[in-house]
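One protein chain is absent from this view; the other protein chains keep their places.
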Amino acid sequence: MRILVANPNSTEAITEACATLARAIASPGTDIVPWTNRHGPPVVDSLYSDYMAGRPLAKGLATLVPRSDAILLAGFGNYGTGAVKETLDLPVVGMAEAAMAVAMPLCHRFAIVTTSPRMIAYTEDLVQSLGFAARCAAIRAVNLPPVDEGEPPVDEVASSVLTHVEALAAGAVADLVILGGSRLSPCAAALRRRTAVPIVEPIACAVVMAEGLVRLHLGQSKTGKFAPPPLPLDRYA
Amino acid sequence: MRILVANPNSTEAITEACATLARAIASPGTDIVPWTNRHGPPVVDSLYSDYMAGRPLAKGLATLVPRSDAILLAGFGNYGTGAVKETLDLPVVGMAEAAMAVAMPLCHRFAIVTTSPRMIAYTEDLVQSLGFAARCAAIRAVNLPPVDEGEPPVDEVASSVLTHVEALAAGAVADLVILGGSRLSPCAAALRRRTAVPIVEPIACAVVMAEGLVRLHLGQSKTGKFAPPPLPLDRYA
Amino acid sequence: MRILVANPNSTEAITEACATLARAIASPGTDIVPWTNRHGPPVVDSLYSDYMAGRPLAKGLATLVPRSDAILLAGFGNYGTGAVKETLDLPVVGMAEAAMAVAMPLCHRFAIVTTSPRMIAYTEDLVQSLGFAARCAAIRAVNLPPVDEGEPPVDEVASSVLTHVEALAAGAVADLVILGGSRLSPCAAALRRRTAVPIVEPIACAVVMAEGLVRLHLGQSKTGKFAPPPLPLDRYA
Amino acid sequence: MRILVANPNSTEAITEACATLARAIASPGTDIVPWTNRHGPPVVDSLYSDYMAGRPLAKGLATLVPRSDAILLAGFGNYGTGAVKETLDLPVVGMAEAAMAVAMPLCHRFAIVTTSPRMIAYTEDLVQSLGFAARCAAIRAVNLPPVDEGEPPVDEVASSVLTHVEALAAGAVADLVILGGSRLSPCAAALRRRTAVPIVEPIACAVVMAEGLVRLHLGQSKTGKFAPPPLPLDRYA
Amino acid sequence: MRILVANPNSTEAITEACATLARAIASPGTDIVPWTNRHGPPVVDSLYSDYMAGRPLAKGLATLVPRSDAILLAGFGNYGTGAVKETLDLPVVGMAEAAMAVAMPLCHRFAIVTTSPRMIAYTEDLVQSLGFAARCAAIRAVNLPPVDEGEPPVDEVASSVLTHVEALAAGAVADLVILGGSRLSPCAAALRRRTAVPIVEPIACAVVMAEGLVRLHLGQSKTGKFAPPPLPLDRYA
Partner (left out) sequence: MRILVANPNSTEAITEACATLARAIASPGTDIVPWTNRHGPPVVDSLYSDYMAGRPLAKGLATLVPRSDAILLAGFGNYGTGAVKETLDLPVVGMAEAAMAVAMPLCHRFAIVTTSPRMIAYTEDLVQSLGFAARCAAIRAVNLPPVDEGEPPVDEVASSVLTHVEALAAGAVADLVILGGSRLSPCAAALRRRTAVPIVEPIACAVVMAEGLVRLHLGQSKTGKFAPPPLPLDRYA
């Protein structure tokens, strides 16, 4: 099986980190194929960059050859996920929806930690639009530096996240925490060593979900919202 | 006052029709400046075209010179509305949110008629994301032909919409109807001659709202979700 | 155009203050006609006074001659707003619904500051009944003195409100604040000089909305909830 | 124990019918004291009449001597219920809230049948404001004649209601029906002979609830929304 | 009238305490018959014990002879309440739903204090499933010792609860508090002496509700969710 791990931003280092996480969880026989959204923004840190990412992402994936068996969208956001689902008839899974789907059987209420305070509103909208708001108790933020300054040490990021995890658990706000951004994913292992609260790392969840959909012969429904666009794709851009 | 009427799609005829409607309602002294999203799709009829529209729209408007006093986004959808609000500090109003805001004091529950069955799900998501779901009783669709076949006669479109309006009123489902697409806006006048149910035409509402915001010296808050993106805009694309 | 600014309470000083704010925003050619609810209570500060206000307000406005083009209800509450809409076929706009409608395109979540702690529950019910709860993040209160002790200095009121505005912004609870009471409206200008958070003053919003509805030839729907009462009005009281 | 059955409208025949229903369920030792809102409207059939009723109702009950142990408000609506609760420190129960409270343990979802189509929207708002919307599946209407034409025969009213009850049950929409208007209450007995669906008659429920509150030494909380109004009552009107 | 007070757990001392509270509020002529779920767990303090309680409770009550006129389930939880309602055609009332039903007319928002922190999530689910979430502002917990260590002094429990009551009132979070566990019920009287916030004790509410239903000739609807199970009961276990 071949799963494309599509990074909606153009930063190769993030693509690499995502592919590494994906390979670590993938079944034997699953081939993880990284893909970087070259014409996208270096990071999705705002509504503007979300739309800058979505167009080249959707165009690029619609015409990609050779095709994979499933596509994993490796950003914790929107950036045209629905557009990709419309244009393709192979299963497409966003890492945010995969993480929340996995969290559902595991907790009473989950919380999400995102990458910067300004992404809290963005993430609230995302959770609402994906239909998981009834189970999401809180969204908190750390404060990662700009993407071009490089990633801080994993343990440092883990410590920032841990402060939220511990406060959420102590206040009985949430009993499970989702890492809400691909830049946070690499700190999952370090975090798990330091807390009993389940830490959900979305890329691994999305690999499991994507493989599962392929095995289940299920993909997004083409009878409603994700039916192919009415015009040939090249008419749109 | 100068209000830019930005059509998110690339079809000039629709831009013209929107500008005509806008001028008809604009105050004396308000200059309506039409703008077409040249690099966008010919129509926003899907999630794919929504994202095809959003990127050139947000880029184009961010750098437009000379600037206007307010921007009216003349499509009944999302297509990067939040991205435009982030990048600009002049008031930006989408025609969908303007229409629903105007409808609030006027009815018990409103309905929306959209341009094709596949846009019902899209419009449900839009209403939910804009926060008006508590007052929206139903979304119905007519079935407009592809945009490149030209627009059907206004009376014919009005008749299709009227069928829904009458059923909605007869069943006490809704006591006000919003025309959910710029291609439907030109039939508002014809409809009003044929029903007592208030028909809300979004472009006119958005002109009123945009002029109002300028007079009120109010624009989207820059202290939260719509704060400028962290990086210089040219870094994103 | 002639807009009646109807103060639901009997305190002339408040009527005057409202009329002043209304005139400041009204278009050239709009005539602001103040009206005081002489047989109403001196203030709407409770559910009891709300109902004391509503009857003389609805009766008085139903028979007023000469008629205006629109009516602006200048209290941040209920006090029979729906009753006025039923009896009249010219547009009727409450300042609370106008303010929230204007806030919708401008923020992620808004907050309301009301005039006293006991009005928090009242205002929660109001927001819910008007259908804006999905976007209202919080309701806070200052503590104005009884209305017959006169109004405190504007800067003092502004300072009390500002404390809330700053806390709401610092905690990312809301990115826009609505002044929830006509006694708070005069401090809007002072507040704006002291914070970057958009401050929405409802009377100005309601003038803009009322003028807009007249221009749009829209009024409350008479096909549902706001249809005229079944009996002649004089049969009811 | 002495329970005042306060009819919010001025029609003595309705007061009498309510008192008869109340006495039929009252415990031995409970004295039912009928009270008619003489200065109110002949019927509450609209938002206008709701506010016409509320002021004389709230004023009349606030000063009534001798006082009763509890007050039952015998109208299926709002008409100042909260105002009465504010001004008094004896338990005040509206028949709508009593009926819905009683229905909660008895069904999956309840429906309400109201007195005329125009009261559907009014009743939707009522259910929402009282906090019972999660359990209310539908609101339907019969079409009673104007109150001054006298009441139609009980069996005729029962037949109209029964049509709705049977349709609601057949479609599995609701498994319990509340009679939503004091004019419908007299047909409860006839209905019960004709359907297995539980029929909830609100006046009887409110008697049980009012007696219960007296025995429980519970009344509306005076520490929040229902605290006494800030000014002496005679200052308000 | 004969009301069975069924304690879902096996601890006789709790049954006794509940029966004492029930007798104190019961009408003259009402016979309170205590029943202990001998094959149930000593306490319902978890989801596991909830299901351990439910089976013997539902089986035991389904076949009990002689039958009573109504059944009061004296635990603040689920433990098969719906199963009991299905199998019986006499009125069955849980103390949680009775308490919340009684609270509805008395407050703006109520809070519940439960017996241990781990029961907060359990109680949130309960409130949601019973349909009262729109009016429940908060759930707090004291920390009772294990049931086999005996009950702490009533005043000590009251003091722990009072801390929450005062904080909830001071913060205007809730204006009424429900005691969410039969082990808390005995401290109601002591609490009421120490706070003006209404304290709702669920067993008394359930007695009033059960008596009321008998007088009203109302029981759970047998036309929907609570219709008898399809097979003879002895086929199920």
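Chains here go by letter, A, B, C, D and E, matching the order in which they are written, and residues are numbered from 1 within each.
Criterion: a contact is a pair of C-beta atoms (placed from the backbone, for glycine too) under 8 Å apart; a residue touches a chain by one contact, two chains touch by 3 or more.
The model shown is predicted, which means the values in this text are computed figures rather than measured ones.
S.K.: May I ask which residue of A:74, A:93 or A:233 touches the chain that does not appear here?
M.R.: For the chain that is not drawn, the touching residue is A:93.
S.K.: Out of A:32, A:102 or A:184, point to the residue that touches the absent chain in the complete complex.
M.R.: With A:32, A:102 or A:184 as choices, the missing chain is touched by A:102.
S.K.: Which residue numbers on chain A touch the omitted chain?
M.R.: Its contact residues with the unshown chain are 25, 27, 91-94, 97-98, 100-102, 104-109, 130-135, 169, 172, 174-176, 192, 196-198, 200, 204-205, 208-209, 211-213, 215-226.
S.K.: For chain B, enumerate the residues touching the unshown chain of the complex.
M.R.: 117, 120-121, 124
S.K.: Write the list of chain D residues that the hidden chain touches.
M.R.: 108-109, 172, 175
Throughout what follows, only the chains that are shown with their structure count from here on.
S.K.: If you tally the C-beta contacts, which comes out ahead, C-E or B-C?
M.R.: Comparing C-E with B-C, the pair joined by more C-beta contacts is B-C.
S.K.: What's the distance between the Cα centroids of chain B and chain C, rounded to whole Å?
M.R.: Taking the average C-alpha coordinate of chain B and of chain C, the gap between them is 27 Å.
S.K.: Could you give the separation in Å between the centres of chain B and chain D, each centre being the mean of its C-alpha atoms?
M.R.: 44
S.K.: Scan chain C for residues touching two or more other chains and write them down.
M.R.: Those would be 108-109, 121, 125, 172, 175, 224-226.
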